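The complex appears here minus one protein chain, its other protein chains still in place.
And then subunit A:
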């Protein structure tokens, strides 16, 4: 056993660092660090840079434009990206639908969709949840009825992140209402421009527009947009969820957030002394840092085990629960240390191009909204309660 990075891994890290210092646009990094909203254009600009280097889709097989990186390289890459303030890749295309297409799609689907994801032509969103089907995803009702060369889709999806910007949506739809729940579901790719689709914004409690309702009324979808077999969509869904969960631990993002917390606690003063001199705050930061150290090792350990034996199983649920709790603890401390400046709700200062007077040089306006926004981490991607149910059942066999 050796938990140190090898010489090759260190060299790889240097390579990533050099790339990020040279190529990451400073205006984008600045926005990420201040918790400002990013535009679609910001994401696209960064995506192009990554694609050019061949690093936009590290998890894909090389033949489709991916890399040969193992879990350690991926981890190093994520961590460095977060530390430099690179935007997190929007996962729906590259990390969600793409692995499903690669595993279950036809050659034609691979040839058509994957390059368009890689070069940023298509933006994807995820159409799983419905008003009545959240944790109990398999109870979904959106219906797809075969009609010649098409499916006719009717129903509603909700909580669709970035649906307002997406070109395509991958949906779980019910194709056999008679079959037992999981058996009658199919995985469909739908062009958001198809007539009959309406997108309505949902504003979250922090005032942001990142989720939507998506309505389908007699939407015609070509049969060739089915991925895998009809009524076998649940297999795709489950495959995708395990992929999603591992990423949701968000170690790199937590490390960056923790570093930001420590910097702020050093910079911000009270009574003429840096806040970090306060013993209670130091204890709280120390505690979360040690937790993070442990979850990082757990992540690497579980991913390494998976490398030999396939995709990580229910263990990824443990990573999701603990990882999101840590991230939420960091945002909580970050909120506390700005004191009364958590109160001002300066939506305009969060805008992309705000260059007016700042209320306070150091009390970043994004801090309290981010604290509230990050409550979502324990709800989406399978709520933390559901993750614990999975661990209890699959690992502990309770």
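Operating definition for what follows: contacts are C-beta pairs under 8 Å (C-beta built on N, C-alpha and C of every residue); 3 or more make two chains touch, one makes a residue touch a chain; residues count from 1.
Here, contacts and distances are computed from a predicted model.
For the chain of the complex excluded from view, the name given in UniProt is "Pimeloyl-CoA dehydrogenase small subunit" [choices: "Putative glutamine transport system permease protein GlnP", "Electron transfer flavoprotein subunit beta", "Energy-coupling factor transporter transmembrane protein EcfT" or "Pimeloyl-CoA dehydrogenase small subunit"]. For the chain missing from the display, the contacting residue among A:136, A:176 or A:351 is A:136, taking the whole complex into account.
In the complete complex, the residue from A:30, A:106, A:217 or A:269 that touches the missing chain is A:269.
Only one of the listed residues, A:67, A:164 or A:204, touches the absent chain: A:204. What subunit A contributes to its contact with the hidden chain is residues 129, 132, 134-136, 139, 158-159, 202-207, 211, 268-272, 275, 280-281, 335-336, 339-346, 357, 359-360, 368-369, 371-372, 375-376, 378-380, 383-385, 388.
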